[in-house]
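Okay, so here's the structure we're looking at.
Note that one protein chain is taken out, while the other chains of the complex remain in position.
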Amino acid sequence: MSSLILVVSAILVIFMIVGAVVTIHARDLLVAIIASAIVDLVLAVLFYILQAPDVAITQASIMGGLTTAIFLVVIKKTERYEQ
Amino acid sequence: MLTAIGWFLIYFGAFFLFLGALGIMRFPDVYNRLQAGTKCTTLGALSTSIGVGFLHPAWLPKTFIIALFILLTNPISSHALGRASYRSGVKLWEKSVVDKCKEFKECVEEENE
Partner (left out) sequence: MSWIIAIAIIVLGVVLTLIRAMLGPTAADRMVAVDSMTTITTALLVLLALYFKRYIYLDIALVYAVLAFVATLAVARYMEGGL
């Protein structure tokens, strides 16, 4: 594995941590859903770089698409802003 | 020859992807960011995919399918995002000159409903 790929992986991991912190601290729940979608999509790229293509496909389809839609239905049924 | 065309397309696409990301970072408004982030990245991703297909001619059908899918779905998502952000009440930038959506009757009536 080249050193450029390692640098790319380190940058992506740093942005995953920042996205998780934004997800925890957001008062607007739509922002929290978007930040968790960012974490999932970046994690799919990371699985791809670590040469696990089937896990990357599952991660991108289940977590990136389906979980975001289910969370949106949930905050549509309840309420958007945290008290 | 085919390799030279492929590398030229890849660098052209990478440059336009970087310009789109710079526009996302620097522009002041949602709508300006939407325009910069959609046109530049569509052209860049299209050109990069076709360039990789030129480098390996056996890969050309699948990269062509990827480029066709990006070309079809990216304007749809940007149009949906622009309409949604206008209807959810995002303000324009204060130096914006024209607001065509307010001049038509349909848009205002839909807002009043």
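Things to note:
The first chain written gets the first letter, and so on, giving A and B; residue counts start at 1 in each chain.
Please note the rule applied: contacts are C-beta pairs under 8 Å (C-beta built on N, C-alpha and C of every residue); 3 or more make two chains touch, one makes a residue touch a chain.
Quick caveat, the model's predicted, so the values are computed rather than measured.
As for the chain not pictured, it touches chain B at residues 7, 10-11, 13-15, 17-18, 20-22, 24-25, 30, 33-34, 37-38, 41-42, 44-45, 48-49, 52, 55-56, 58-59, 62-63, 65-66, 69-70, 73-74, 76-78, 80-81, 83-85, 87-88, 90. Within the complete assembly, residues 4, 8, 11, 15, 18-19, 22, 28, 30-31, 33-35, 37-38, 41-42, 44-45, 48-49, 51, 53, 56-57, 60-61, 64-65, 68-69, 72-73, 75-76 of chain A touch the chain that is not shown.
Here, only the chains that are shown with their structure count from here on.
In whole angstrom, the spacing between the mean C-alpha positions of chain A and chain B is 22.
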